[in-house]
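Certain chains of the assembly are absent from this excerpt, and the rest are unmoved.
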Amino acid sequence: MGQQSWIITDVESGVNVEQLELTRREIKRAPASFQVSKQTLRGGLQDGVDLLTVNNGKVSVDILPTRGMSLWQASIDGDRIGWRSPVRGPVHPKFVDLGEPSGLGWLDGFDELMVRCGLESNGAPEFDDKGILVYPLHGRIGNRPAQHVSVHVDDDEGMILVRGVVEETRFHFLKLRLVTELRTRFGETAIHIHDRVENISASPATVQMLYHTNFGLPLLDAGAQLVAPVKAVAPRNDHAAEGISNWCSYSAPEAGFEEQVYFLELLADEDKATRMMLKNAHGTRGVSLQYNTSTLPCFTVWKNTTAGEDGCVTGLEPGTNYPNPRSFEGEQGRVAELEAGGHVDFEFGIAFQQTADEVQGVEQVIQELQGDHVPTVYDAPRSGWNPDEVSG
Amino acid sequence: MGQQSWIITDVESGVNVEQLELTRREIKRAPASFQVSKQTLRGGLQDGVDLLTVNNGKVSVDILPTRGMSLWQASIDGDRIGWRSPVRGPVHPKFVDLGEPSGLGWLDGFDELMVRCGLESNGAPEFDDKGILVYPLHGRIGNRPAQHVSVHVDDDEGMILVRGVVEETRFHFLKLRLVTELRTRFGETAIHIHDRVENISASPATVQMLYHTNFGLPLLDAGAQLVAPVKAVAPRNDHAAEGISNWCSYSAPEAGFEEQVYFLELLADEDKATRMMLKNAHGTRGVSLQYNTSTLPCFTVWKNTTAGEDGCVTGLEPGTNYPNPRSFEGEQGRVAELEAGGHVDFEFGIAFQQTADEVQGVEQVIQELQGDHVPTVYDAPRSGWNPDEVSG
């Protein structure tokens, strides 16, 4: 059959498909549990959210066109991967007030496995010297609906591709376009994302991107560990500094736990590719991120092992920057600079390890990236990685 | 037939019924004008608002799942009860900007017979010392859509029950759930609400609730009166103090009338139940509220007899607190304190008096609650009931 395509949304040509359901009827050589389906959720906070589910026969992933092509949830052989947010989403952006003076409205919609933060800014909200909000927490792209969504399946190659276009534009200000492609093969235990951020203005622009990737129970059990090829790691603030000796291991959920954040630089191979993994206490399950450090040089670990009711979760966050206020990061040059009409590409993938052998296999790869390099561990916030008000 | 149930919305299980219409076909023993119907309104400011109408054969009440299970309007034997707001709603929350820096966005959606104010806060907007909004007017619960709505009818008992679940959660902050049950019997001239607010966090929380219940013309005619078992009453500010001698009676609508607000403590029986009534000038019609003062110790009367065009209305408002800024009320302890996983219950009902006899009957009950108690009438704002900036 070769490649077949289905356009789900295309505002330019006025296309919007209310429902789509592809199975082995349409894709003859697909695995038994293959599925591509699109629906619009109704009722409550999810009213009007488009949900696109892709099951490659092994891994199923829910994509949210209405929320900037975020990944809502995933499962492997039916086991749910991700976390359980106290926010019962997915939440339609109409119920998320990014412009709330606190700058924290973004939190009202936060329940995804992976949500992009950007594109003008991400990180902590920033205020001017009068206290007026300038940049809201984590930016706007995760609450912008896709202007184009399409699915492409190649029966011969056994490849599923989901394409989305999300615009973050404001007249007189930045005009940015995210073109995202998610690929996964039939039966593969991984998904691969290629994102291009285009500056569609005739003037230059600077851009930020952070892949806020989140995992909770049961993977994140007491004793779960991060395995990563570390060049340097530093605590975000004094509270995180207290836990620096255990920065890569997780304790049991604890009510009222105050989040600890660590900023890292990871080692990579000659092609700038790197890999890191979160594995459970017994090393029998893991999830690993693969990404390219040439455009995502920063890596942030967010430890939030509060009670399950409150959202026990860790965030693994490759980015152009650390999630500090936008101006500070800009001063440090931690932005992507785009000329008029220019673009920047980001490579990002998630793979799932389902056995102790697979976990060890990934550990081996990470160990090779580490090689003889001795990680630099800062026991206090690192100058240049932290704005003064945080490190003080 | 016993009890039958219909789920209208349940986001957890993906249920959302676009239209429902129950009549005597489904409920054999129901009165002639019995009706339960659900529709989604379309067009204008009401676009997307779910409207659930329950008619017990005598009283018809419109419930708004999309606006926190508010009661929009009611009628008895076809006569409309309530008021006419200059806001022509019901207004979908997507058109209400709670986070507007003024803190007054809530007013854009205000046209209900009864809207709950809370749960994190209610009352006047509160700003920090830089003038930045911290708590918007009357809180968020009235503009949050229900995650679950169901209707249960027991043909044998002649009972209609509407159940709704509305969540007010923010990651890192409060996680609260309102479970509301509205009950009314076939042919009854009253509705009864049992609300439970649950703290679904593993950390303690404080909660506010206020039942903003509003009546206008024709009931609120010149000479209409409040009848209540009063322990104490005080004006909110100097302007209200000027009208303290007439605090319980109403004048004719007057363009430009500046609102007057009175804070009260009501007497109650041994079970902490109390009752108060608004009756028209001739005492031929009335509407009375019943509620339990153990969890709703405060009562506020809002007199806003401006011109009909501008919303001539009085608000009768049992609450955990007076509608002062959140921090002030918190300092006075006027919040419900919930431990992790804890809850608080609220009992609230509205009954309609349709004849002079019925009005006198309720007056009798209220008089018994009053007994020999002499009301304390403060002729100036009362210390501890008013923040300094208001009482000054």
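We just call them A and B in the order they show up, numbering each chain from 1.
Keep in mind that, in the parts below, contacts are C-beta pairs under 8 Å (C-beta built on N, C-alpha and C of every residue); 3 or more make two chains touch, one makes a residue touch a chain.
Model, not experiment: these values are computed from the prediction.
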With 2 copies placed, total copies in this complex: 3
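By definition in this document, only the chains that are shown with their structure count from here on.
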Centroid distance [mean C-alpha coordinates] between chain B and chain A, Å: 42
For the chain B and chain A complex, residues of the former touching the latter: 9-12, 14-16, 18, 48, 93-94, 97-99, 101, 128, 130-134, 144-148, 167, 169-173, 175, 200-203, 340-341
Contact set on chain A toward chain B in their complex: 41-48, 85-88, 94-95, 97, 99-102, 104-105, 107-108, 110, 130-132, 255-256, 259, 306-311
